[in-house]
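Only one protein chain is missing from this complex, and each of the others stays in its spot.
Chain IDs A, B, C, D and E follow the sequence of writing; residue 1 opens each chain.
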Amino acid sequence: MSRFDGRTPDQLRPVTIQRGWSKHAEGSVLVSFGDTRVLCTASATQGVPRWRKGSGEGWVTAEYSMLPRATNTRGDRESVRGKIGGRTHEISRLIGRSLRAVIDYKALGENTVVLDCDVLQADGGTRTAAITGAYVALVDAVAWMQANHLVRLKARPITGSVAAVSVGIVDGAPVLDLAYEEDVKAETDMNVVCTGDGRFVEIQGTAEGAPFDRTELDALLALATAGCADLTKLQQTALATLSD
Amino acid sequence: MSRFDGRTPDQLRPVTIQRGWSKHAEGSVLVSFGDTRVLCTASATQGVPRWRKGSGEGWVTAEYSMLPRATNTRGDRESVRGKIGGRTHEISRLIGRSLRAVIDYKALGENTVVLDCDVLQADGGTRTAAITGAYVALVDAVAWMQANHLVRLKARPITGSVAAVSVGIVDGAPVLDLAYEEDVKAETDMNVVCTGDGRFVEIQGTAEGAPFDRTELDALLALATAGCADLTKLQQTALATLSD
Amino acid sequence: MSRFDGRTPDQLRPVTIQRGWSKHAEGSVLVSFGDTRVLCTASATQGVPRWRKGSGEGWVTAEYSMLPRATNTRGDRESVRGKIGGRTHEISRLIGRSLRAVIDYKALGENTVVLDCDVLQADGGTRTAAITGAYVALVDAVAWMQANHLVRLKARPITGSVAAVSVGIVDGAPVLDLAYEEDVKAETDMNVVCTGDGRFVEIQGTAEGAPFDRTELDALLALATAGCADLTKLQQTALATLSD
Amino acid sequence: MSRFDGRTPDQLRPVTIQRGWSKHAEGSVLVSFGDTRVLCTASATQGVPRWRKGSGEGWVTAEYSMLPRATNTRGDRESVRGKIGGRTHEISRLIGRSLRAVIDYKALGENTVVLDCDVLQADGGTRTAAITGAYVALVDAVAWMQANHLVRLKARPITGSVAAVSVGIVDGAPVLDLAYEEDVKAETDMNVVCTGDGRFVEIQGTAEGAPFDRTELDALLALATAGCADLTKLQQTALATLSD
Amino acid sequence: MSRFDGRTPDQLRPVTIQRGWSKHAEGSVLVSFGDTRVLCTASATQGVPRWRKGSGEGWVTAEYSMLPRATNTRGDRESVRGKIGGRTHEISRLIGRSLRAVIDYKALGENTVVLDCDVLQADGGTRTAAITGAYVALVDAVAWMQANHLVRLKARPITGSVAAVSVGIVDGAPVLDLAYEEDVKAETDMNVVCTGDGRFVEIQGTAEGAPFDRTELDALLALATAGCADLTKLQQTALATLSD
Partner (left out) sequence: MSRFDGRTPDQLRPVTIQRGWSKHAEGSVLVSFGDTRVLCTASATQGVPRWRKGSGEGWVTAEYSMLPRATNTRGDRESVRGKIGGRTHEISRLIGRSLRAVIDYKALGENTVVLDCDVLQADGGTRTAAITGAYVALVDAVAWMQANHLVRLKARPITGSVAAVSVGIVDGAPVLDLAYEEDVKAETDMNVVCTGDGRFVEIQGTAEGAPFDRTELDALLALATAGCADLTKLQQTALATLSD
């Protein structure tokens, strides 16, 4: 059975990773998974948060947000409401944890990188696009830090790569990289973050409708692993070209 | 290799489920997983949130919180800081989703149950204890609603049971139901919510140290499934006795 | 005329003071006045707030809060509303002032004790139960500080004891230790904090219905003084036993 | 022994009550107790808060605040800090309760009066000046409501008068109406709200230094009762003249 | 004397106005003034804010915000700080007022348009770029409303056009459309909003260094009027082409 947009179950949407989108940030990527577009900037600064001072170790953190009209219906700004919603908190924490999984804090030294992932247009999979794009921005920011001698040239603060993708059971079938139209009717929804060598950094699976059994879980994990491998290649290609 | 408290890798801590702890709430449970103690109250009220009015369907939601000195070091109150932290948000959402997985909204009618899970003492696994206890409080609250004719006597608003447990890789070995001392040194930490018939409602696995591979994941899932089955029995036993 | 629960006008409800309720806090007491149950933890730390640094003097403060379903109808969490209500502020300040009345700051040294009083179940008199229980938790915390050499063994940071009780005019008659059912119909409501030697630390009397005259005031003060003396004995008994 | 400003122990500071200070408010009073100056405005509106609608009864409430430089050292604005402090909450509640003690809600009908008490200059006793002045503003606002037919001409929404004064033990002696210089060194500080016929509406006594005994309490209550009687006369005189 | 980027004093930076940037919003424009890039979306909805209901009139409002790394140094998110800063408030209000100057509320009917202006990259003149772009997004949104019969086809809710530009005195000379490098050293900074027929909607001039005299003011107003005329033509050109 074909998907609403003609994709096969194991097919990603068209993915683009545009480096150097911003003139100010040390690393910046406009990433798109189909119509989902996320601007990821990596801000590198000397020093670490207070609780980490004197440790000799660095820090990497992330903040995720959606523009109010990134979605079909305008949402209130969290700045206007005066507080961050639970979903925003949850995704920001997920992005930070995912990237920290490939960071060697000692090699980074007492420096901090903040990843800002702002969703300019949403069409499903914003958090997985954010992680995939933020990794590339992070690589550029660390390279900038080395070029500017914040980090020793021989240090390898980044120990691997991470990419993320969503999988889910839609109309009874496991599919990869759900667009919004599929997301709203998925019975099970899972986000998987993998390293470039195929191991898991994070698995978050939720039964939106009926609980899922072990067979379904295995099918979803297989799709996700393959999808992350594809994204890893796209990240490598993007990083192989010179950024302006 | 034995664990710090003498348990085998697949052994739960002593679990107690004390129903009817509060005289006010429609359902209330003091649940303990070892030294972790969570007070779960279920508040049943007529009516639903505004966005659901007129739908004929009910709603179930949850709020999780820790007393400031539930942990070894006193934490600031979120009410004093004036905002809810990301971790609290995340766990509240997890508990709510987990319980909604076994709710038939139509059968519940336009009624709401709020589960408050307040951690009185923390020693690892507070969110899984909360889910496991909240389920029992929810059952009591729905029974109260039926006895008080908010819900038809023949309705079955609860379609199954849910229980939750943590698993992780500690000192290289997969273990069940981590106490705090194990939690802080776990390389991988996973919370699993299962239905009473052994299917998955939620899987949240995080590589705290090194990423984990498929073999490790399979071992963790097996431990969690067995642990949830044990908890399901303890829930059934608790519910078999009369609450005062 | 007998009271709704059979007590005489000058009779306390059954009072229990359970020490060592929490494994983490330096002092912890689960206190109950009838169905009112308050968990009081005393957290002792080195150092004082910024405005007191270098003074050589310590500090004692308190925070009071109610679990959302401590009462008959669920209340919103103050953390969710993003601010502390006036009643909470007022009671927290009262508890702190009451305990500071028996503290010798110099003898305490530059150390801080925070008393957290969380109402697990409310049935009238939560603030007086909190003060009475918090005093016992404070004694245990100071003993812990001496055992751990934060405070000199010969120092006497606690100069006396405090206990508190409510009194009021219900159905025209002065009565001691009002339960919720009495509280809601009291014409006058008064909370009195006394030292163990029978002097006043705090008197807060409010005419809820008609203003009260001097004769009524004198009757209330006599009841309160006797009630506090009874509570002082119960505190001494609790402290005479070893805590676990 | 004479006081720092030459007063006898039972002497009020010079008190002025200036009606009609504001052109907008239905009642407005600039009250001064010595150098303490409080602007009290009474805003009368049709309708009541949501929780009181349909009851046929009115409502009276109060908000107290200090200008940032009302005191010797500038304080941060609560609007800038984004929250109301405990002291402000406590005093606002005290003022509201005190005035409601002389309100017949039925006679007021479904109307609301809000008393705003803004301290323009502080020198001790701001809350007692606020209550004393707010009563006069309230009388003017109710008269305005009657003149404008919000309240029936024959109704008597105000059933009595209230005035308030502070008393305390300074240098071992009980004194009336403490100025700031006395307030900071008072061992015991008490605020007393009386009706015009000499009964008590509110008594709030606090041992700032040593606890106080019954003899001291009796002396303070006698001073306060006499002071309130003096203030009652000053209120009557102010109300006897025409406001502009 | 030539400017740092080779422009003449009366020359705009390269301006682009890209319509239809977002697939969700009823109108959307990515506008750039040199390196300043602002995403303007116009969200059209039926209904008006509560205070305007039943008036038969519509409403137009705006919200301005900067992504945290739009500038050279990362700024904290206002959602994280929990409040909106003064500058953000001020600019949001300016944009809303400017667009409302060309709205016929009656012709708009009881409909609302919200303009969200999010600065993706900042290099001076973000508020003037936002106004200029938001106007174009507004035109598209109103056209959408007419096509979807929210507004009568014959109605003319937009009565004219608005564009905005900054002018300032830099190194003693009046110049048009300041880039950030010029903005920081401007002695006087002025933002001017004009209608398409050359009248003023808003003038905001500030002496950052020395106060300015009437001669300087006249020179700035002349530059601004000409600059707005140029921007008006660019808006017309953008609107003459079909948006996708």
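As a convention for this text, contacts are C-beta pairs under 8 Å (C-beta built on N, C-alpha and C of every residue); 3 or more make two chains touch, one makes a residue touch a chain.
Keep in mind it's a predicted model, so treat the numbers as computed, not measured.
Undergrad: Among the chains present in the display, which ones are touched by the chain that isn't there?
TA: Missing chain, whole complex, touching shown chains: D, E.
Undergrad: Given that one chain is not shown, which residue among D:Asp5, D:Asp35, D:Asp197 or D:Asp213 touches it?
TA: Spelled out, the listed residue whose C-beta touches the missing chain is D:Asp35.
Undergrad: So one chain is hidden, and I want to know which residue out of E:Gln46, E:Asn72 or E:Thr206 touches that hidden chain in the complete assembly.
TA: E:Thr206
Undergrad: Given the full complex, what residues of chain E touch the hidden partner chain?
TA: 83-87, 89-90, 92-93, 97, 101, 160, 190, 194-195, 198-207, 210-214, 217, 221
Undergrad: Spell out the interface residues on chain D facing the chain that's missing from view.
TA: Against the missing chain, chain D presents residues 22-25, 28, 35, 39, 41, 43, 45, 63, 65, 67-72, 74, 77-80, 82-84, 88, 114, 116, 118, 120-123.
The rule is short, and it goes like this: only the chains that are shown with their structure count from here on.
Undergrad: Please give the groups of chains connected via touching, computed with chain A left out.
TA: B, C, D | E
Undergrad: Touching both chain D and chain E, which chains are there?
TA: Neighbours common to chain D and chain E are absent.
Undergrad: Degrees of rotation, nearest 5, to put the Cα trace of chain B on chain D?
TA: 120
Undergrad: Which chain has its C-alpha centre farthest away from the C-alpha centre of chain C?
TA: Most distant chain from chain C: E.
Undergrad: CA centre of chain B versus CA centre of chain C: separation in Å?
TA: Chain centroid spacing, chain B to chain C, equals 33 Å.
Undergrad: So, what's the distance in Å between the C-alpha centres of chain B and chain A?
TA: 28
Undergrad: Enumerate the residues of chain B that touch no fewer than two other chains.
TA: Answer for chain B, listing residues that touch two or more other chains: 82-84.
Undergrad: Touch graph of the chains shown: is it line, ring, star, complete or other?
TA: Shape = line; chains linked end to end, path left open.
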